[in-house]
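Missing here is one protein chain; the remaining ones are kept as they sit in the complex.
Going in written order, the chains are labelled A and B, and every chain counts its residues from 1.
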Amino acid sequence: MKNFSFMRLSLWVYLAIFFAYLLGPLVIMSATAFNSPSFPRMTPWECLTFEWFSALFRDERILNGIWNSILVGAGTVVLSVAMGLAGALMLTQIWPKLRATYYTIIIAPILIPGVVLGISTLVFWDRINRMLGLGADSFLSNGLFLTIIGQSTFIASYCMLVLVARLQRYDIALTEAALDLGATHAQAFRKVLLPFMRPAIASAAVLAFLASFENYNTTTFTFGEYPTLTIELAQKVRYGITPAISALAFIIVVLTVFAALFNEASIRRKQLVAEARKKATVEELESGKLRLPGFLSSNAAAVALVVVACATVAVVGTASVYSPQQCIANVQEQKRLETEERIKELRRQRELRRQQQEEQGEAAPAQTAPATGSTGNNSGFGGVFAPGSLSGGSEAEPETEQEPQGNNSGFGNVFDPNALSGDGGESGSGN
Amino acid sequence: MPSFLKEFFKRNGTGMGSLMLGLVLFWTVGLIILPQLSMLDFSFRPNLPPPEIGGPKDVYTLENYKYLIYGPEGGSQDYNAVDLKVFFRTLVAAVCVTVFNLILCYPIAYYLAQTKGNHIRIFALMLIIPYWINEILRAFALRIIFGETGVLNNMLVGLGVFDTPFDFIRNDIALYAGLGYAYILLMIFPIYNVIESLDRNQIEAARDMGASWPMIHRRVVIPYAKPGISSGCTMVFMLSAGALAAPQILGGPSSLWFTQLIYQQFNDNSDWPQGAAYAVVLLVTCILLVLAVMRLFKVNMGDIGK
């Protein structure tokens, strides 16, 4: 029994670590979108602000990138779902001797590094372009075309896998039955196979769009005049980062959670409806009087969806009336004081060192730093936990955060110089 | 017309059949096979300005491959130590990331697959959500955490573990964490899919006979999950060896990933044939490595992607 509970405990500890690793970075990144410093950080927490969101919506390149990503995504979805479906159908009826080879070929793009796919697409279509004697501005060297082609190469494989899983449950007799009842091949495909495949096609399309939206490795070689969002983000992240990117990430996280909850809720609802139908009598079905369960009844995901929606509305509402000017002014004032302190301190240290050197020749410098460091972090530490209640009453937080910071200003000085050099060092280190 | 083609068109109709065949041929030949061959061909050619392509100087050469091994002609060193070091480091690091991911993900995959209940759906959702978010943003999030003034450093220094902030980025810890983070899902899902189909009774039978948990995993679960494990490992290895975003964002200034060299050849040096040669080397080495490991563990290609 003791052994058993030990097992349970270690399981939960493991799960906690695992999901902290998985979700922690996203939570922290989202939090930085609401903190006022211009370098995205959660500690020390300065002021709650929504200015990074407006900065994001003013950024032409990001907006243009989003538009390009949507164009590329749409093209990729169409092309890769079509190719994936054709590939999956072919897999079910290809000559058995060719099957293994064929499968290897269509699965290979998943394993080929994206960089290689990008290069080969670029090189190949460039060659075709030259063979056809077209100029550098032809359709075939268009960034949009190349990116869609390059991405579809491997995204179609993912689609194929999703579709083939569903296709394996398809009874070919259904198509034959449709043909036998007078349908043409196209009609049989449209009226029988396609409706059967619809859920899988929807999943494949979503998967394809997401894969396309987030692709970097292939796109970075092919984008040409059409930098996608990912390319723009990479440029930004490599050459200096701002919380506006966190703001974008936060929006994507929220959208994702919405989509996930919505999906979950509609699956649950379908189950409930199917159950209700099964229990229904003929008369109820006939008369259309069958009472279907409501959207929210015994559907936790739907409830969560509504809660998240309300929270979002609340946050957006807060954002439109909230102004962090006062807080930012306070912080600036405080920073100014800190800087003065720091200069004084540096002077004092230099003075001290000179004295020491004069007295003892070579003594270890800057021994004071660690001791002050550990205390100075109290304020930063508080910031780790504070944003947990972000969607709720986080307005009050900047004020409560202020006080410890004010008190600590004397100790915090050791950190700030580091922070400044860290800023420069990190933004330069990306290349 | 060969009989199997005739049969194919009879089965699918002329219109639908042609459409299907056309799409499949476009994909397999036009997008997969020919571009790879084209890249291979390109890697054996000298770097020429466009007007000279196809001219008398456009001959096959091993120059680009020699460059990787011996460095520039008349260089100071016997070998291209920098690039070769990057190449092998990339491979070793990719293997390490794969092993780390396997160790991290096997327990959770097993737990998710063998436990029933509503909370499992929530866990699955929590697993998937990070993967709906941009690769660059995921790396960016880790950079916020691992930065010199990042949350982790503040925490560690605050707890007194380190005296001064530790440079996770320069020491590549951020990079490895980022690569591991990026491909967790690709490791979990194949293993999860296989273990889910494992009959619980087998495990219970083994327990009944007195096997310990490590024993059950070694003798029952792992042999059964082998296709999933190899599928996950193959994908994680190939993708981390071929990763570009994470090294660019999370790599220290000195640490180059092999894909970054390829990127430089293409974008900074404009030496496409050289870049293509590097890409071929990366692709072929990775495939050979994967095939060797698959043979070692007796796994088929057909298991990949299940």
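By definition in this document, a contact is a pair of C-beta atoms (placed from the backbone, for glycine too) under 8 Å apart; a residue touches a chain by one contact, two chains touch by 3 or more.
One rule holds in what follows: contacts and distances are computed from a predicted model.
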Candidate names "NAD(P)/FAD-dependent oxidoreductase", "ABC transporter ATP-binding protein", "Succinate dehydrogenase/Fumarate reductase transmembrane subunit" or "Transketolase family protein"; UniProt protein name, chain not shown: "ABC transporter ATP-binding protein"
Sole contact to the chain not displayed, among A:100, A:174 or A:352: A:174
Option from A:191, A:270 or A:344 whose C-beta touches the chain left out: A:191
Missing-partner contacts on subunit A, residue numbers: 171, 173-174, 176-184, 187, 191-192, 195-196, 277-278, 282, 285-286
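Assume only the chains that are shown with their structure count from here on.
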Centroid distance [mean C-alpha coordinates] between subunit B and subunit A, Å: 19
Residues of subunit A that touch subunit B when the two form their complex: 11, 14-15, 18-19, 21-26, 28-29, 32, 39-43, 82-83, 86-87, 89-90, 93, 95, 100, 102-117, 119-125, 127, 130, 149, 152-153, 156-157, 161, 184-186, 189, 210, 213-217, 220-221, 229-230, 233-234, 237-238, 241, 245-246, 248-249, 252-253, 256-257, 259-260, 264, 300, 369-370, 373-374, 377-378, 380-381, 384, 415, 418-419, 421-423, 425-426, 428-431
Of subunit B, residues touching subunit A in the complex: 4, 8, 11-17, 19-21, 23-24, 26-28, 31-36, 38-39, 42, 50, 53-54, 104, 107-108, 111, 118, 121, 123, 125-145, 147-151, 154-155, 157-158, 160, 163-165, 169-170, 181, 184, 234-235, 238-239, 241-245, 248-249, 252-253, 259, 262-263, 266, 272, 275-276, 279, 282-283, 286-287, 290, 301-302, 304-305
